[in-house]
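One protein chain is absent from this view; the other protein chains keep their places.
Labels for the chains are A and B, by order of writing; each one numbers its residues from 1.
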Amino acid sequence: MADFQQTIAKLFPEATFEQADTLMVNIADAQWHSLAKQLKENPQLGFDYLITIVGMDWKESMGCVYYLQNKHNDVISVKVTTTDRENPMLHSVADLWAIAGIYEREVYDFFGIVFIGNPDMRRLFLSIDWKGFPLRKDYDENPDINPVPTDNERQSDFTYTYVETPDGKVEKKEVRVFEPEDFVVNIGPQHPATHGVLRFRTAVDGETIKKIDVYMGYIHRGVEKICEKDTYPQTLHFMDRLDYFSAHPYHHGLCMTIEEAAGIEVPRRAQVIRVIMDELSRIASHCLFMGTFCMDLGATTMLFYTLRVREQILDIMDRTCGARMTFNYECIGGVMQDIHADFVKDVHALLDVLPANIKEYNKVFTGNVIAKNRMEGVGVLTRENAINWSVTGPSGRASGWSCDVRKTHPYSIYSELEFDEVIHTEGDSMARFKVRLEEIEQSARIIAQLIDNIPDGDYCAKVPKVIKLPVGHWFRMVEGCRGVFGVYLESDGSTMPYRLKLVTPSLPAAAVVNHLTAGSKIADLITIGGSLDYIVPDMDR
Amino acid sequence: MPYDAWKDNEYIESLVKELKDNGTNVIVGSLDKLINWGRSNSIWPLTFATSCCGIEFVSLGAARYDMARFGWEVARSSPRQADFIMVAGTIVHRMAPVLRRLYDQLAEPKYVIACGACAVSGGPFKKSYHVVMGCDQIVPVDVYLPGCPPRPEAMIYSIMQLSRKIKVERFFGGVNRREKMQKEFLESHPIEGVNDVK
Partner (left out) sequence: MYDFSLIPEAIHAFLLSFLPNWAAVTVECVLIGVVLLLLYSVLALFYILYERKICAYFQCRLGPNRVGPWGLLQSVADMFKILIKELISLKYTDKFLFALAPYLVILASMLTFAVMPWGNGLQILDFNIGIFFLLAVSSIGVLGILLAGWSSNNKFTLIGAMRSGAQMVSYELSIGLSVLTMVAFAGTMSVTEIVHAQENAWFIFSAHVPAVIAFVIYMIAGTAETNRGPFDLPEAESELTAGYHTEYSGIHFGFFYLAEYLNLFVVSGVAALLFFGGWMPLHIPGWESFNHIMDYIPSVVWFLGKAFVLSFIIIWFKWTFPRLRIDQILTLEWKYLLPINLVNLVLMVLIIVYELHL
């Protein structure tokens, strides 16, 4: 860390440094782009992975916190602020990290901060006519200002961009998204293949895709804003409803961040239960992925075979957590209640049937010649692009990028466990499918190590009735079922978070679709979309 | 399935009574019965899901709960061919016109089940700036199904109640209560560019 500070201080003497859980660099907006260029391209720094951009409103100033990671898994953060609340403007880094384009649109949507140089500055989640920027602290939530729309949404083929002229002025320019002669097919929001309510405006030439414009926000529920109005224990249950397959890992992530901030020690028993639950939900999630993916390709029957295993896992969860989907099981300090008496027996029963089932899946689907033709070489995402677009999780690992948080930043008890990070290098849809299939085996391996060794003791630490966090900010990451789930928590010392930013893996996965599909067939869009395995409520939050 | 087996909903009981009090003639009555038998036993859902409830809806179709037993498994992707929308999940502002459009695209007779807390009332997202507090602000709802998400058993129950409701409808003669309700609703909730197409 100190090396980075020295390197940066040498290049940018004006930069100031803070040491929180990561090194935080404060830089003025004018120098931000050149710092970013150094951060990415300087071999001593090499921060090629943009984890997230956190938009912030500190009342007197506004700005962004950028979290970056290099190939040695060092994390660094950069804070860029502006005091102008009327026309806040920062410089874009979309030319350095491809994913920044989408992240900056998100910040613009929530805070109204305009990024100079971003090629596409439309709102991301909210409609064109939305008034105000909801995550600003002075946002007026009166429903009369933004009533439920009774009219079809306005549709525009144009986007706009802000460019800096040589004399320092900023100009707004209109840019065409689709040419007038493009044959634009609207796929979604209600469409069986978009896995929820995502919308692609697809320009096609016959069967070949020319360009895709992704529209999100059809299930944007404003979770980050609601969390600011809830106490810490109340914020937890929203994690179930983001990526409803990764309910346990997401809970784990937020609980861990709050526990770290509050200095709560989690008992060993709770840690073990949490990890078992995480891995169980990973198996369930990957099973459902295989089912729906095969269904998208037209092999409906596979869905029913994979759901069989998922139902078995849901039964285990149901008995211990009391629900099939939204468990709300992991809480601050541990877990809500102790495991069910039959838990160990049930998990053993699951582990016994799992190998036979995986064999069956391979037999039914993976070895099928049509399936191979449909998946191999379709939607190839190279390692560089995976990092550039921040596509994490199984999809990133299928491109040969080692991005498993359980290995790169071991949390909870993962450092003590034996398991392999599944990595394929092909980067096509087949690799993404295979990675998930093999991760089921690895998860089963983790569970097998733990299930007979659940230590006795408390399942939850003693936690004060009212949780107050000290002033400060924390950023933690966990490995959800679809990739890196990050939690940025800023506290002003009260019982409610000042800002809670949730970094979800589905947003980059949806953002990369256009990059992957250009030039392929309509049917490949379904394959690629399915293999990236995004969950729409997860990206929209 | 015997009619009496699901005679446990007071609201529908009173509805049945009201309809029966009006009386009807024999031929039209038995034709009605035949039509209602067909309609109530063949309700095809639209594949529509926004969030968590949609996954439970998938489970409902899977081997364990198997909605095919009741003939509901013919999920149509095109709204023209479906009979009811299971509004499975949160409806947000941006989605509202789309849902309404889908509803208007359905061919008569059409029904709506508000599935899950979000669709019934906004549920856990009550405080949100972007969530519609209940899909009955946009479309007329026939059956409300609470739960977050409702278990598949509950979903089966809700569709059975819908089927029950269809059974006591009137195709010929008399005032069709549902159609009247629907008309009033649509008149009081006009949508530009959607309503005037009809």
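Everything that follows uses one rule, which is that contacts are C-beta pairs under 8 Å (C-beta built on N, C-alpha and C of every residue); 3 or more make two chains touch, one makes a residue touch a chain.
Keep in mind that what you see is a predicted model, and the values were worked out from it rather than measured.
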Among A:343, A:365, A:498 or A:534, the residue in touch with the chain that has been omitted:
A:365
Of the candidates A:207, A:342, A:384 or A:420, the residue in contact with the absent chain is A:207
Among A:295, A:314, A:450 or A:487, which residue is in touch with the absent chain?
A:295
So one chain is hidden, and I want to know which residue out of B:69, B:126 or B:183 touches that hidden chain in the complete assembly.
B:69
In the full complex, which bits of chain B touch the chain not displayed? Write them out.
1, 34-35, 37-39, 41-43, 62-63, 66, 68-71, 73-74, 76-78, 80-81, 83, 105, 107-109, 171, 197
Residue positions on chain A contacting the omitted chain are 183, 185-186, 191-193, 204, 206-207, 294-301, 304-305, 308, 364-365, 368, 370-371, 373-374, 521-526
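Following the convention adopted for this analysis, only the chains that are shown with their structure count from here on.
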From the mean C-alpha coordinate of chain A to that of chain B, what's the distance rounded to whole Å?
34
So in the complex, the part of chain A that touches chain B is made up of which residues?
125-127, 134, 139, 141, 146, 148-153, 189-192, 196-197, 217-223, 225-226, 229-230, 237-238, 240-241, 244-245, 288, 292, 303-304, 307-308, 310-311, 314, 324-326, 536-537
Across the complex, what residues on chain B touch chain A?
46-52, 54-56, 58-59, 62-64, 77, 79, 89-90, 92-98, 101-102, 124-125, 127-132, 137-138, 148-149, 151, 189-194
